[in-house]
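We show some of the complex, not the whole, and keep each chain where it was.
Lettered A and B in written order, each chain numbered from 1.
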Amino acid sequence: MSDEPSAERLAALEARLRLVEDQLELHRLINTWGLAADTGNAEAAASLFADDGVLESDLSYLVGPDAVRSMITSDGQQALIEQGSAHIPAFPVLEVHGDEASASGYTTVFRHTEAGYEIWRVSANHWTFRRTPEGWRLTKRTNHVIDGGTEALELLAKAFDQRG
Amino acid sequence: MSDEPSAERLAALEARLRLVEDQLELHRLINTWGLAADTGNAEAAASLFADDGVLESDLSYLVGPDAVRSMITSDGQQALIEQGSAHIPAFPVLEVHGDEASASGYTTVFRHTEAGYEIWRVSANHWTFRRTPEGWRLTKRTNHVIDGGTEALELLAKAFDQRG
């Protein structure tokens, strides 16, 4: 590579930097979910999802931002907030391919009780994302509690499928 | 945008890269706290704070690096270290605005006991930072256990205030 500044060299830098920025933005999106869920911010939670975005777990199957909004304002979620909850994301493994991306990793939900903190859920997650004119959005988050069953293992194993 | 290397294009890259570096540096600052607290490194803990930096929690209200240093060397903290503690930060959501920044997120403290590990605290946090000639420093960390009360919710909700 020449020492002189060239159009190619600058374009390569721009592409690499964009990939880094994409990763940070995707981490932010994942990490925003807990803050929205634990504070009951239905609008913030819904806005993470694409119009056709899916939130699938062993608890429910939701399609679209409106369904997510309803879940956050539901009696069950409000009771959880009043009790005191922490939806804590671990540091996941990300893959970015142009305008699509995916991630694999763990989330833990702690609940406050009279006797201290209870580990309510330790889950496997797989997220897929799409770049939109408004930024990255979730096209699907699949979440399953880790309980020795194959569902959670299959979600975590997707991290390795993508590298093939 | 022209294909040719230009002063504007290079300056834009430099600004974007600096924003990425700022984020990594701020994450490092947050993540260093636990390592300092759990090993009793009072100097390292104190050096994270600006001269007027505040550490506020439901446990205490400290102003300035000297107060932080005293807290780390206190009998209470030393007893915690001898028992075995882990101040574990989650991956927070950051905002950088020039020479100021803020973050919102969770921290968990585990304590070793004869019967295994105890979840001592699951907390909401809000951090604010200032860029100084020596690097980023904490101007305030506010920490409150998640217990269903409004204090923790208000700290987490600050993540959404900043985007308005």
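One rule holds for everything that comes next: a residue touches a chain if its C-beta (ideal position, glycine included) is under 8 Å from a C-beta of that chain, and two chains touch if they have at least 3 such contacts.
Here the structure is a predicted model, which means the values were calculated and not measured.
The complex is a homo-oligomer: 2 chains are shown here, and the full assembly described by the structure file contains 3 identical copies.
As a working rule, only the chains that are shown with their structure count from here on.
Fitting chain A to chain B on CA positions gives a rotation angle of 120°, reported to the nearest 5. Chain centres here are Cα averages; for chain A and chain B they lie 22 Å apart. The residues of chain A lying in touch with chain B in their complex are 5-7, 9-11, 13-14, 17, 20-21, 24, 27-28, 30-32, 34-36, 38-39, 41, 44, 81-86, 88-91, 110, 112, 116-117, 119.
Interface residues of chain B facing chain A in the complex, by the touch rule stated above, are 3-5, 9-10, 13, 16-17, 20, 23, 90-94, 104-106, 108, 118-119, 122, 124, 145-149, 152-153, 156-157, 159-160.
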